[in-house]
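Omission of a single protein chain aside, the complex is shown with its protein chains in their original locations.
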Amino acid sequence: MTHTLTSRPSTLLDQVIADTPGKAMNLKACLQCGTCAGSCPSGPDMDYSPRAIFAMLEAGMDEQVLKSNTPWFCVSCYHCMVRCPQEIPITDIMYTLKRRAIAAGYYREPSQENAAEFSETFCDFVENSGRSFELGIAMRYHLRHHPLGAVKMATGMGMKMLSRGRMDITPTRIKNIDQLKSILKKAKELGGEE
Amino acid sequence: MKYGYYPGCSLEKNARAYHVSTMAVAKPLGIEFVEVDDWNCCGATEMIAIEKIPAYALVSRNLALAAKQNGSTNLVAPCSACYLNLKKVDHYLAENKQLKEKVDQALEAGGLSYQPGTINVQHLLETIAVDIGYEAIKEKVVKPLYNLRVAPYYGCLVPRPANMERFDDPEHPTSLDKIIKNLGATVIDFPLKAQCCGGHMTQISENTALELIRRLLKNAADYEADMIATLCPMCQLNLDAYQDAVNAHFGTNYKIPVVYFTQLMGLAFGIPANELGFGKEIVSAQPALDKITEEAPKPVRTRERGKQHTELPMPTQAEEE
Amino acid sequence: MSDQFEPVIVGFLCNWCSYRAADLAGTARIKYAPNLRVIRVMCSGRVDPQFVLQALRSGADGVLIAGCHPGECHYVNGNIKALRRFTLLRKTLEQWGIEQERVQLLWASASEGTVLAAAVDRMTEQIKALGPLRWSQKVLGGNGAVHPVAEEV
Partner (left out) sequence: MSDIKESPAGQERVGVYVCHCGSNIAGTINVDEVSKWIESNPNVVVSRHYEFMCSSTGQELIEKDIKEKGLTRVVVASCSPHMHEKTFREATQRGGLNPFLFEMANIREHDSWATNNKEAATTKAKALVNAAVERVVHHVPLEKIPVDINPNTMIVGGGIAGITAALELAEAGHHVYLVEREGTIGGHMAQIDKTFPTLDCSACILTPKMVDVGQNDNITLLTYSEVESVDGYIGNFNITVRKKARCVDEELCTSCGICEEKCPQKVLDDNYGAGISYRKAIYRAFPQAVPGYPVLDKENCTYFQTGKCKVCEKVCPTSAIDYEQEDQLINFNVGNIILATGYDLFDARRIPQYGYGRLANVFTSLQFERMVNASGPTGGHIVLRDGVTEPESIAIVHCVGSRDQNYNEYCSKVCCMYSLKFAHLVHEHLPEAEVYNYYIDMRTPGKGYEEFYHRLLKEGTHFIRGKVAEITDADRKPGEEGKLIVQAENTLLGIQQRNAVDMVILSSGIQARHDAEEVSKLFKMGCDYDGFFNERHPKLAPVSTMTDGIFIAGACQGPKDIPDTVAQGGAAASQVAKLISQGTVMMEPVRASIREDECSGCRICNNLCPYNAIEFDEEKKVSHVVTALCQGCGTCVAACPSGVIDGAHFTNTQVLAELKGILWDVEADVPAMEEV
């Protein structure tokens, strides 16, 4: 694949820096040393290594970056972040890239669908009850995506969890859910990004 | 000492054992926990992946509630993910003005407000290792866990990231090792003590998760650990509940119980196992607990593997006492 | 210059670090506010508080004292002595209602042309915001009588 460098490469690069707290500016000082990719527990499953993603950002390959599954395979173990010789907040940048991918509508890319939808399902429960609800989340999510998984849940492990009283059948709901809802409503108005 | 307490969703049900044992050891250690009233989920690692400001607002509500509730300015979270989210949000609100302004508006919509820095977020491990201290723990031990080989497992979110003040090394933490040592158990030098348990990958890409879990189980088995001691509900869930799946997937046969370090403390303090949530684990801890003996073992050298009879001297390790 | 207020800032720069930093800023063609006027001293430790007061009394809107970083002083620790005096001087000035921003102390090594230039820009903006000093109103309460504290410095 040939890629032509445009005069003004990445707009995404600057957005990512702006949208990530901490020393995100250091992203521009990436040495391409690969410490992040070398440290990454799920690195082998990523279509591009984190280092490669940063090189692509630099080169302005914004679309390929947003379509890649890399951020969605980040397990947020923060190893890359503490080891990066340029102190780039890599894990936080991965979160920003996820949000960007959703905002850019690359959300339904098969590479990321699972992860994005799981996060979404999780958030739905939280927004409506104020608490997460493992069984519900897992069930709804699996039913939607891989019914097989749901079956596995319901039988095998799910049962064991239930039998040991480690899973709720019904979600718990916080008392002042309205307060939380209005807080989140306002937060959404203020936008996911700065 | 009085502490604010943020259990988090997991400790409500899935990690009940963690909650129960924490409360059980709190008494002898002289800790009083005041639960934050009507707290909400911290968003785990999901909310921040969808929308930024809502994610920060979600966590901030808890901080605001904790600050309003005049108990203590220390807020203890036993769950690693909750701990990191609370600490991180407090940290970045203090650092990032625009962020704070937006979050302020959101909280205001709920009639709340929060000043970053008001609450000092602690993980339970920090409270026990630093505030209480190893000596105080040792004093409370009545039933030492002699001959129990424990792999101390920290996971990711307590030791890392290091960009905010931390109480232990991000790569090679030792506080949990020291606690368990003081309980009389044998602590193995667990190389993967701070590696990832797979997090939410169990849901998204099971194969990825199972491989990560397998590595931990294998390494613990290689070091002949009787059990793994954790401090995080997610780690416990993945290592415990998915152990069968791992065995099925890789044709292995691991049976390594995964318990919370507070449960071990409780045992050593002489609290009956059933008051510590034992039995809730899927891989039973009983066989391992049966190994505990009355009398202390002969001093065994840790780190057998890799350390042959050395002709050339080994460099001394700074943190080795 | 345009009719908007352009502050005059007197700079006391040490010969070894900060004066060379200003030289470097020039050599590197770094453009910064032309409001700084430099007086060379051998060491920031040479800066007598009366120099600063005299500058302000004579119509300067601000004074910048710049020296080597702590530990890098050409004269071992003259800059530390400058720091001590500065702290005291600033307190006194505050009592007279002279804003902190008007008298600043900066560490700039011979290699930090950018640091010095940035500091001058920042200080110029700050003082523009404050407006002219007008010593007589501020310190002498407009009546020309010398403020008692003034003599003690």
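A, B and C are the chain letters, set down in written order, and residue numbers restart from 1 in every chain.
The rule we apply is simple: a residue touches a chain if its C-beta (ideal position, glycine included) is under 8 Å from a C-beta of that chain, and two chains touch if they have at least 3 such contacts.
Quick caveat: nothing in here was measured; it's all calculated off a predicted structure.
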item	value
Visible contact partners (per top-of-document touch definition) of the missing chain	A, B, C
Identified contact with the non-displayed chain, of A:16, A:52, A:102 or A:126	A:52
Listed residues B:171, B:224 or B:290, member touching the removed chain	B:171
On chain C, residues whose C-beta touches the chain left out of the figure	1, 6, 8, 10, 16, 19-20, 22-27, 29-35, 37-43, 45-51, 53-55, 57-60, 68, 71-78, 81, 85, 111, 117, 134-136, 140, 144, 150
Touch residues of chain B, complete complex, unshown partner	169, 171-172, 189, 191-192, 215, 218-219, 222, 303, 305-318
Where the unshown chain meets chain A, residue by residue	31-40, 43-44, 48-49, 51-52, 79, 82-83, 85-87
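What we mean here is this: only the chains that are shown with their structure count from here on.
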item	value
Centre distance in Å when chain B and chain C are each reduced to the mean of their C-alpha atoms	53
Rounded Å distance between chain A and chain B, as computed from the means of their C-alpha atoms	23
Chain A-facing residues of chain B, complex	9, 12-16, 38-41, 43-54, 56-58, 61, 92, 95-96, 98-99, 102-103, 105-112, 156-157, 160-163, 170-171, 195-196, 198-201, 203-206, 208, 212, 241-242, 244-245, 279-282
Chain A to chain B touching residues, read off their complex	19, 21-23, 41-42, 45, 72-73, 75-79, 81-83, 87, 89, 91, 95-96, 98-99, 102, 114-116, 118-120, 122-123, 126, 130-134, 138, 141-142, 149, 156-157, 160-161, 164-168, 172, 174-176, 179-180, 182-188, 190-194
